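Please read through the structure below; I'll follow up with questions.
With one protein chain held back, the other chains of the complex are shown just where they sit.
In order of appearance the chains are A, B and C, and numbering begins at 1 in each one.
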Amino acid sequence: MIEQSNPFQKISSLEQALKHLKDGLTIMFGGFGGVGSPPGLIDGMITNNLKNLTLIGNDTGFPHIGIGKVVSQGRAKKVIASHIGSNPVAGKLMNEGLLEVEFSPQGTLVERIRAGGMGLGAILTDIGIDNEMVAYGKKQMQLNGKDYLVEPALTADVSIIYAKKADPYGNLVYDKSARNTNPLVAMAGRFTIAEVEEIVPLGSLNPEEIITPGVFVDMVIPSNGVNWKWVWE
Amino acid sequence: MIEQSNPFQKISSLEQALKHLKDGLTIMFGGFGGVGSPPGLIDGMITNNLKNLTLIGNDTGFPHIGIGKVVSQGRAKKVIASHIGSNPVAGKLMNEGLLEVEFSPQGTLVERIRAGGMGLGAILTDIGIDNEMVAYGKKQMQLNGKDYLVEPALTADVSIIYAKKADPYGNLVYDKSARNTNPLVAMAGRFTIAEVEEIVPLGSLNPEEIITPGVFVDMVIPSNGVNWKWVWE
Amino acid sequence: MILDERNKMARRAAEEIADGMVVNLGIGIPSLVPNHLPSSMNVMFQAENGILGMGASPLSGKEDENLCNAGGYPVTIVPGASYFDSTTAFGMIRRGRVDVSILGSLQVSRQGDLANWIIPGKKIPGMGGAMELASKAKKLVVLMKHTDKAGKSKIVKECTLPLTSKGCVDLIITDLAVFQVVNKELFLIEHYSSTTVELIREKTDCNFLIGNNLKTIAY
Partner (left out) sequence: MILDERNKMARRAAEEIADGMVVNLGIGIPSLVPNHLPSSMNVMFQAENGILGMGASPLSGKEDENLCNAGGYPVTIVPGASYFDSTTAFGMIRRGRVDVSILGSLQVSRQGDLANWIIPGKKIPGMGGAMELASKAKKLVVLMKHTDKAGKSKIVKECTLPLTSKGCVDLIITDLAVFQVVNKELFLIEHYSSTTVELIREKTDCNFLIGNNLKTIAY
């Protein structure tokens, strides 16, 4: 292994990263059906026996894929997601009263995450305004004669994301549709850990192509890649 | 000139583009201090003697740079911008009552433009809540014990932007800091015209590097480049 | 070529797509629609996770785990495709830049209400991106079997299941017929040759009008 120069002290190890993931925290995760979720950090959460987590992300993956591994072991007390359909264990835990689930429409959820990352308080949307479950407990407001739901911003104690490449400043590029929610989740964490396939020298990423500026990333750790079997395999 | 294949019928000419820019319309423009503003479309607006425009963008450029050319000729009845400081003619017209100016803090303004482009109703922010001019006429709302301004989304009849390259679908990449507000303005127009330095074949832009997906762009026209002298020259 | 029921429905849905359109397809029968489009047609298929310009499924062994549709299945891309984050994907949808959305459903009411996300007490999978697609696509096409497994009509007077979105459905394509919703009124506009208006009335749990120009589908 070539020793990376580490001028911003952001390059670290899985072991160090896991010190930031503790019982009871609110953890936001990148990924969509497991694609683009950080496999090393997820396994570390299970190995470290984390409990009482509040998890925020697009979905609960599959029982053996992505954040689904954590959810199906009962490590979360609450999930905020747009669907849990691909993870029957999550549905079972919910029906048994062991897991609280807050559903948010997918497009609204990602805007709420982005709003948190961008330092905004909320967004106004008409999506789901007629829907009891979506509108429940939320403020409404009329603007220019139209009714809107006030959808509050979401932030997290720690965000965990997965990227293709990082430089020592934490600038990130993603791979194809594995980008999905990662750039949004990256901004919304008070502490953001990026698990990456490759760490490249400072200056080797084209500044035009950087998707997540390193200012939003607090720690970069190398990944061993996905270790689960996809449903289509 | 190599004849471009035009499968999506988006590639067109300045002449055709100008048919969409009419008296009294709300026109949103990309650029920041003139950098990244579309020079051909701006000159065309002047040549076509447009009147009573409502212009929305970061600033009013300089009297001879960017949208400043249009503003300093008195073609706008209203401007929504974050500052007009670099264009003394705009300030003079405002003081004479010939130009209405709505000021929005820069970060709020671009979020309002993005919200319009993203089909959202508004964003909530605490920026400027103590400021009479910013808060004037705007709704306020308390959320989780904090006070926020409700900043309504902005859209336009036509958006005009400037990009480095386009393909026939209207996928766009920008050049360095000339990106600035362009990707946001691109989304907020009901009809969006991109003036571009180069039109490249479909498939020649890397899908990872496209900043504005072509779905937001209705027309692409070739540019002859900037024809004004910068203040630093 | 003899088409099975699912492909007949998919073929009929494909007729709603014109050159240059942006189209979002749900999982299940909608995913068969691209097979019925002429290859010369310029259509951009969109996925909510963050792809515009999806192509055919990859060959077995050629899948890329980081290039999947919103259902989690591997796809390819066409020239002119782009990747973006999920906010941009939903920005396109909410802004009305998606021309056609083709979804499956549990129930549709005669007024065009859509109920496709939840069966209370049974299955609560969550709405995913269905609400945005249902309420904001320029045209919403529902592809579903005319009746459920118990033989009950899925086209109903009022949805009994929780709504995804009100009055959003423009076209319903079932294995028996095609209905159009115009101003909250249901019109039968086409049916397959294998069935009759009488049979359709029998199997449909609400009244409907007959379109001016009722057609029999040839395939």
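Please note the rule applied: contacts are C-beta pairs under 8 Å (C-beta built on N, C-alpha and C of every residue); 3 or more make two chains touch, one makes a residue touch a chain.
Owing to the predicted nature of the structure, the values given are computational and were not obtained by experimental measurement.
Considering the complete complex, the chain that is not shown touches A, B. Of the candidate positions B:T54, B:S82, B:N171 or B:T192, contact with the hidden chain is made by B:S82. Mapped onto chain A, the interface with the missing chain covers residues 7-9, 117-120, 167-169, 171, 187, 202-203, 205, 207-208, 210, 213-216.
The chain not displayed touches chain B at residues 32-36, 58-59, 62, 81-86, 91, 94-95, 101, 103, 105-108, 110-111, 114, 125-128, 130-134, 174-184, 211, 226, 230-233.
Operating definition for what follows: only the chains that are shown with their structure count from here on.
Annotation of chain B and chain C: jointly contacted by A, touch as defined at the top. With centres defined as mean CA coordinates, chain B is found 32 Å away from chain A.
Those residues of chain C in touch with two or more other chains are numbered 83-84, 87, 90-91, 93-94, 136. Each of residues 118-120, 207-208 in chain B touches at least two other chains.
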